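Structure record follows, encoded as structure tokens.
Only one protein chain is missing; all other protein chains are in place.
For chain A:
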Amino acid sequence: MSSLLLKTLTKKEEIDRIIRDTIDEVLVLRFGRCTDTVCLQHDDILAKSVTDVSKFAKVALVDVDSEDVQVYVKYFDITWFPSTVFFFNAHHMKLDSGTADHTKWVGAFHIKQDFIDVVEVIYRGAMKGKMIVQCPVPPERIPKYNLLYKDV
């Protein structure tokens, strides 16, 4: 039971290291605050499923409040918390879920099975060499949000 708590990353080097070191596994990085309620729900789902996907995925949390990490927040354009970014062998995997933003998953998953399905689809696509995959979650369970572009 080594993964009772998910690993929380606060420094840029840690993030770099973990992205580099996860080989042949999907890396799930959640950007968010540990105090936010939606984040907590999301983290709960992640924590429950981490043993199930442990053979082909790794999960880590990134605290968005530390200064080191702001570089990444800006790079990935993260405005809503929690946001989940997927990597495979240091490639950034995109997910087409019908929303405007394919580079990440915004919001919390509704059920554990949704998260496991998403990770599996990403894994399969990545093993085949695709960079973008179709999201298997039905649209009722995809969190909706509005993207603001320069406050428009």
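Please note the rule applied: contacts are C-beta pairs under 8 Å (C-beta built on N, C-alpha and C of every residue); 3 or more make two chains touch, one makes a residue touch a chain; residues count from 1.
The working rule: contacts and distances are computed from a predicted model.
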Name under which UniProt lists the unshown chain, selected from "CDCA4 protein", "U4/U6 small nuclear ribonucleoprotein Prp31 isoform X2", "Autophagy-related protein 7" or "Geranylgeranyl transferase type-2 subunit beta": "U4/U6 small nuclear ribonucleoprotein Prp31 isoform X2"
Among A:9, A:45, A:78 or A:116, the residue in touch with the chain that has been omitted: A:116
Which residue of A:53, A:93, A:118 or A:137 touches the chain not shown here: A:53
Where chain A meets the chain that is not shown, the residues are 51-56, 116, 120, 123-124, 127
